[in-house]
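A single protein chain has been removed from this complex, and every other one stays in its place.
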Amino acid sequence: MSSLSLVPQLLLIAWMLPLASFVFIFLTGSFLDRRGRASGFIATAAIAGSFLLSVVAAALWFGYYPLDSNHQASSHPIRPLSGDWYTLAEFGSIKLALGYYIDALTLAMYVMVSFIATLIHIYSFGYMHEELHEVNDPQVILGDGTTLRRPGRFARFFQYLSLFGFSMLGLVIANNLLMTFVFWELVGICSYFLIGFYVERSSATSAGNKAFIVNRVGDFGMVLGLAALLTSCGTLHFDHYQTTNGAHYAGLFFYAKAIQHPASELEPAEGSRSEDSQSNPETPPVTLSGPKGLTYGLLVLAGLALLCGCLGKSAQFPLHVWLPDAMEGPTPVSALIHAATMVAAGVYLVGRIYPLLTPEVLIVVAVIGTITLFMAATIALTATDIKKVLAYSTISQLGYMMLGLGTGGWVAGLFHLFTHAFFKALLFLGSGSVIHACGTNEMPQMGGLLRKMPWTAITMLIGCLAIAGAGIPLWAGFSGYHSKDAILAQVYLFHTTNRFLGWIYYLALVSAALTAFYMFRLWFLTFIGQPRNEHIFGHAHESPKSMTVPLVVLAFFAVVAGWSVPGTHWSLSALLEQARVTPLLENSQVPLFGNVVIPHEHESHEAQIHQLVSLEAFTAGILGFAIAVVFYGARWLDPAKVCQRFFGLYRFLLNKWYFDELYSRLFVRPVTWVASVAAWIDRAVIDWTVDHAAVAVRSLAHLDDWLDRILVDGAVNRLAAAIYGMGEWFRQWQTGRIRNYILWIVVGLVSLFILGSIYFGLGMHLVVGAS
Amino acid sequence: MVAGLVFLSIVVFLPAFGALVLMFFPSHAERAIRRTTLGVTLVVFLLTLRLVLPGLHAASQNPLEQVLHDVRFAAGEPGYQHAYAVPWISSFHIDYFLGVDGISLPLVLLTSFLSVLAAAASWSVTKHVKAYSILFLLLETGMLGVFLALDFFLFYVFWEVMLLPMYFLIGVWGGPRREYAAIKFFLFTLVGSVLMLIAILLLYFASDVRQLPENARRESFLSQEVMVKSLAPSEKPLHTFNLIALAKLGQMPDSPFQEPVLGGKSVAWWAFLLLLIGFLIKVPAVPVHTWLPDAHVEAPTPISMILAGILLKMGGYGIIRICYPICPQGGYELAWFVCLLGIVSMVYGALAAMAQQDFKRLVAYSSVSHMGYVVLGLGAWSLMPGLYDPQYWKMGMNGAMFQMIAHGISSAGMFFVVGVLYDRVHHRDLNQFGGIFGRMPVYTALSIVIFFAALGLPGLCGFVGEILVIFAAFSYSRALAVIGASVMVLTAGYILWTIRRVYLGAEYRGPHAEALSPLTTREFLIAATLSVAAVVFGVYPQAIFRYMAPSVNRTIDELAEWMKREANLHAASGHISHPSDLESGQTEDLLSHRDAPSQ
Amino acid sequence: MIDLHRTLDHLSFSLSAWGPELVLCAGIVVLLLSRMVFPLGRYLPFVISLIVCCLALFLAGPWNGTWPIVGENSVPIFSGLLAWDGLGAFLKTLILGFSALFVVFLWLSGFPKPAHATDFLVLYLGAVVGMCVMVSAEHLLLAFLGMEMASVPSYVLAGFDRRARQSAEAAMKFAVFGAASAGVMLYGISLLGGVLGTFSIPQMADQLMLLAASGDYHGQAVILVLSSLMILVGLAFKLSAVPFHFWLPDVFEGAAAEVGTFLSVVSKAAALGLLTRLVLGLLGYGVLEATNAGVLPIVTFLVVTLSLLSAATCTYGNLAAYGQNNIKRLLGYSTIAHAGYMLMPIAAAVAVLFRDASLARWAIATLLFYLVTYLFMNFAAFATVTFLRNAFRSETIADFAGLIRTSPGVVVCMSLALFSLVGLPPLAGFAGKFAIFSSLVFGGLWSLFVIAAINTVLSLFYYVRIIKTMVFDVPVRDPLPQVRLASPKGIFLAVLTVPVIVLGILWQPVFMLACRAAGYPW
Partner (left out) sequence: MFSPITPAHYLFVGIVLFVTGMICLLTKRNIIAILIGVELILNAANINFIAFSSPVLFPKRVPPLVLDGQIFVLFVMILAAAEAAVALAIALHFYSRFGTVDVDQGDELKG
């Protein structure tokens, strides 16, 4: 136990290091080093330190709970470490605190996040080097026609990265939903700052705003989910917690279990993780807190509300619109925040609160995941901006993860999260390397870069293979092969138990093909063939070591992340398996559009399913790859280009052109049509809705303003005017003529007399009536 | 005991004394006047800080140290401290009665703190410095008095005392439409005061100290004179303005405030309504808020800081200190009304802020929106009959109180930030800004911290209050919480949009571009102090809750006790049945076995 | 038959109790004589008047032992024509205290030229004697005589500024209106005396209670109502209650500001004193037949009438003041509004009289206290106006724009006075208003209370307009005249302003005194 008790402390230090770096850079800033290189070193050292500490912590954990033993049956079942570090506020049994909840998933995320962040810090030394000097930003044209010259912001960049590291680690280790939400917002604001890093560019700042506000829309739901859980359970802690007066209270998972199991079934012998107070003598008795109003319906609502936040953060349909715009930020940021870590936070949260999710919610997760997956993949087919392709690809892959989680594949979904983090970071960094070399994002301007930047090209090829899920079926492959197969297997299983949702599986398969296609299209367009812009090609060069080394490291992990350590059962999926949790009502029928069953994940590991899915996915991948080769790799179907370069073979190429037309009619056009429709929907419907929602809100705001000025304030002013007018009217009575005045004496006397006799008479009447 | 009263009196009247001293300064000695003003506010701040700082040796021989030790505020104590009443106008049983508890203490500190900053920000005022400083100090006396007074009459006097300096400060040192703004402020506030006066007399007339049990009379810190009178046999009622005694009267069984007066409604109901409107004008809540944008826009920067940072808080303070404890019945029956106004203010203020072209006006409307959270938090009476778990209401009340402090910091900061810019370029048109970041990076960084505090970013002070209020509102009404949470989106919208239009962008294209000089040290210190405060309270809210929560919780517990008794009374007489009793009972059954494993 | 010894005893006691008035009468004689003996003593009339007023004040003041309580053990003097009691003594003190200050004020303002000072002061002192009679009258004859003694010199004073055309018009209106209302009142007195068979107020009260006890008014109700209303008209004229107020704005505008000061402060105090004596005296101060249901119609009638009058007066005064440009006229309307406020406690006293007579005395005490605060704040406002008139030769508000630049002290005094008139704490006006409102609450006159409270808000606007002009606006006069605070006039203003603040904070002693005067038991 002693070695375990070190784990939270190690992680605390690992968590605090980036914060310390942030505060230090914020306070010292330019005093330290005018150009900011020192800040970069500090930030990098901090995050590297975090990484090392995380590794040590993980070693301690897995030393205590080895992966290859069956813990459920052993004498010490796995208990997540949970506790509070810091109390924000406490009201009776309600405690709002910052604390830790550590299990294998937390540790894995910690290691992964700090590892990738370290690499990206190193990469940024190379990529952001021009921020060390005065920068000339050609994208910003000033009023006098010149371009903007501004001081470099190297230190600021690393300052934000440090803040992000801190926030992301806090989000991962959170032991309660409020803490999650706190860091959820903080990573959002880091994202805002980093997207808008080039504050002078209007597009960048507006993209930053868009990202934050769209995320806030999701958070709006999340806050309600939090409120629902808090008001029904009286807590937001996942696990038991202790208030300052020493009382112990149950956490959310506990309540969810109480909902799931009727009273009689819930025996202590079940030995479930969250309430085995007997088997673990260290856990004191638990008191239930809150007004205990948690019902199943409320749990569904809370789950859906929390899901809103996840959709926003993980850029899922229909809140995905901010992510492509977010590519305005520097590429390392895109790699770290908008590919590997932050956008995965939504997926992570779904995984974290899995025990609270009911089948209804999971179905929604799965459906939304599927829609996102397919839609983003089709859009990626036509994009020409290299980062946009990757952005849509990210959305699509996040959809995969959601789909995996939604169909009951907890391990599968999170497994893909990890593998995706490696290869997508790799791809983004590679694209960054390309952009760095070419100075443009447009793929039609590139081509043939393989010769100029071999390291980049090869590592990116590995990335493409990984994301496409390349591998030898039934044996081994790139990391993406393992994780994607796991998801597809679970989806297949899901489609066997829920026939009416069968289309999910087929869409997922088609998307797998599309993924392979657009990724290789990207690679071919960029690295193969002849340079399409000689000027850019001429200036292109391989990136410095600080950029290529991270690429290589990441490429290594993109290959092996799915493998198990030779000779053992130690693998990423086994690691996740250790932390696996089950959703509510797994494997039982839930009445919802027919009967929904969330299948048990282990069933998808069965050979027959696994083999079938593996082969199908392989076929799909190959298909996509082949089409990409035909169109962009070998360019057999690109007559226009060939015509330009070999003028004598014109007629031959003309025929090819007809072929191309045919193909285009048979295949390309429908696809492009679907893609363009999807893109149109994206732009014209969803984006439009988002934009016009903003416009509508603003119009509402103006209406409100108008109301305020005219109606509310107007009423006040009108009342004042009326009173004033009355005063003026009274003044007119004062005619200045004494005879009028005397008449008023008579009038006053007579009217008072009439009034008096009425009252007096009434009084008399009362007296008479009484007596 | 008397020492505490003397100490609090010094705190309250030191600024007024400073104003008196300033009268003898030659009016051209502006430097000396400004420094004296700052010095006085600083001394007051240090004195109030003395309340919360750790103690000196209690057994010290030095009498001064002894006194300084005695005047400490004991954290965690829910009751009133340093409360002592001296007869003032005994014909009306009006006492000079000051005291401090966890509810008023943070506000007192906020007042003295912001006064220092506002005094420092007053360097930008160059016209009639002497008169300005005198009025400023008088204003501070009024504000501190409101938060420390425990006698209703005294409270009212201080409440009004602020009016006059404020009127002149806006009217003389304000912007182009200052006269309109000043008179509007004056008229609105006076309407509220008059309503409050009606309620005060209503309560006074209905009150009778002799109905209180004797221990309750002692707990009310009645002055010796009244105490003696209350014990003497007489058939005449003994009216009182003592806020504590009034609260005890309002919450006792067969409260005299439950007498019906008009329209079948009780004294408590009417008094609550009148007081509420009076306080909501100050808060301000829609639709009685229109004085605020004008007053804020026209007032000079330091006065805007004071106005938004402190004056608005008096409304919220009044509601929690006076409305609810004294008139729980009115509060219970009108909870929906309070919540409705709160939520409307939140949405309405946020939308109106979004539509503004004037930077300062935008900030002003954001105040309406943010104070809406306070009203909502105060109003979300989540005690349902039969369900006497007041912890959510505690959360809401604490959240609302915290939001007041947080808004005090963030809004004062925002107004200061606007003022800094206005001092340089002499306009506030949002469409003519942009690119300030490049010209004034430090200023921009501090501004962004302050704006994000207003946005409710976790880690900054605005977050805690907002989230607690929304949580509490959820337990009162889900629809309210949904609307309340949606305001978070609107807030993010207008604040980010503002930041983008003002600070970000390529270059500043408005007038007076050459005047955009970096922050002076004085300005930097003010903005940095506010930013640091925003961060500190954001990451360490316990700093406030430590003092505040016990008192707030005690208030709520008393009200919960009252509720329980009332409901029992009604249940006994069979007027209302409580379906929720059943419901909660069932849930209890469902989960009661959860305790089984621990046997 | 007639016990001569007792009669003489009574007479000598009466004369001693009537000391202040005697001193005043003697003072008038001395003044008239002094002009013959010292024709060149420019300031002699002022000195004599001041001495006379101070002497009278000394005799009337609260320092000569406890006061008998009005209605209970009030001491009849001059065989019951007048009464010596707390109410009268308090108001006499007030009137004489004002007079002393007023003489100094006249001296400073220089309005009656020294050559005419004797005339002015003789008339003024005569009016003061009349007011002293009014506030202690226990007999309708004396009440009427006192009113006329106070009014007739006032007519002359209003027209005293012989050069001014407006002054002549003001005096004419004042005289005609005053004479008409006096006639109406006299007619009412004749009817009421005829019905009740006496002019002595305590005896009338006995008669009225007998009538009420019988429960049958023998058809005399109509005459009772009519006659009492006619008497009320006379008093309403003095009080300038709507709709009998029309003379007031014109007279205030036309007459010198000094005269306005006198008319707006003590003249009102005297009329209110008389009204209290009449209304409460006729009802026997609640001690007679307290439980009789027969008084219900009388009480209802009086409460409704007085409430209506006060509400109308107050609201009209405040609203009509809005558009005024002449500051004296504006203050005239303000005076009307305040007359409305001051009528309210009397209505409250009547309302509560038969429920709890001591609360009625409380109401009277609040009225007395309000009069004290009103004296200082209104005097301060009028004094400022007078001094400004001397400096500016103008009474138009707009001319005072930006005055704070040259005369900050005076503007501060004026602002304090005006804010006090609004009723803002911690100024005396608030204390007074608060006291009055408390009496309304005790009397259960909630609607009247609400109207009064609303009027407080309504009044803010026009008072603040004056302040706004003086403080915020840009000067229109160049050069801008100056009234220094460190001058006799400024000091005089300050002396008037200090009580405005002090009475707002430490009003307990004065209020206690008022309670004692009104006989509120402690």
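Points to keep in mind about this one:
Just so it is clear, A, B and C label the chains in written order, and each chain counts residues from 1 on its own.
What we mean here is this: contacts are C-beta pairs under 8 Å (C-beta built on N, C-alpha and C of every residue); 3 or more make two chains touch, one makes a residue touch a chain.
Quick caveat, the model's predicted, so the values are computed rather than measured.
Although it is not drawn, the missing chain touches A, C when the whole complex is taken into account.
Note on the undisplayed chain: of the listed residues C:L44, C:V122 or C:A170, the one touching it is C:A170. Within the whole complex, the absent chain has one touching residue among C:P68, C:G254 or C:G519, and that is C:G254.
The chain omitted from view is touched by exactly one of A:L119, A:L414 or A:I738, namely A:I738.
Considering the whole complex, the residue from C:G27, C:G159, C:P297 or C:G519 that touches the absent chain is C:G159.
As for the chain not pictured, it touches chain A at residues 731-732, 734-739, 742-743, 746.
Within the entire complex, the positions of chain C that touch the omitted partner chain are 141, 144-145, 148, 152, 155-156, 159, 162, 165-166, 168-173, 175-176, 179-180, 182-184, 186-187, 189-191, 193-199, 249-250, 253-254, 323-324, 329.
Here, only the chains that are shown with their structure count from here on.
Ranked by distance of CA centroids from chain C, the top chain is A. Across the two candidate interfaces, A-B and A-C, the one carrying more C-beta contacts is A-B. Mean C-alpha positions place chain B and chain C at a centre distance of 43 Å. Centroids of chain A and chain B (each the mean of its C-alpha atoms) stand 38 Å apart. Centroid to centroid, with C-alpha atoms defining each point, chain A and chain C lie 79 Å apart. Shown for chain B are the residues that touch two or more other chains, namely 187. The multi-chain contact residues of chain A, meaning those touching 2 or more other chains, do not exist; every residue touches at most one other chain. Within the complex, the chain A residues that touch chain C are 723-724, 726-728, 730-731, 733-734, 736, 738, 740-742, 744-745, 747-749, 752-753, 755-757, 759-764, 766-767, 770-771. By the touch rule above, chain B contacts chain C in their complex via residues 88-92, 131, 153, 156-157, 160-161, 163-164, 167-168, 171-172, 178-179, 182-183, 186-187, 190-191, 194-195, 197-198, 201-202, 204-205, 261-262. Chain A makes touch with chain B in their complex at residues 87-94, 140-143, 148, 150, 178, 181-183, 185-186, 189, 192, 196, 199-202, 205-206, 208-209, 212-213, 216-217, 219-221, 223-224, 226-228, 230-231, 234, 250, 254-255, 258, 263, 266, 268, 275, 277-278, 285-288, 291-294, 694, 697-698, 700-705, 708, 712-713, 716, 720.
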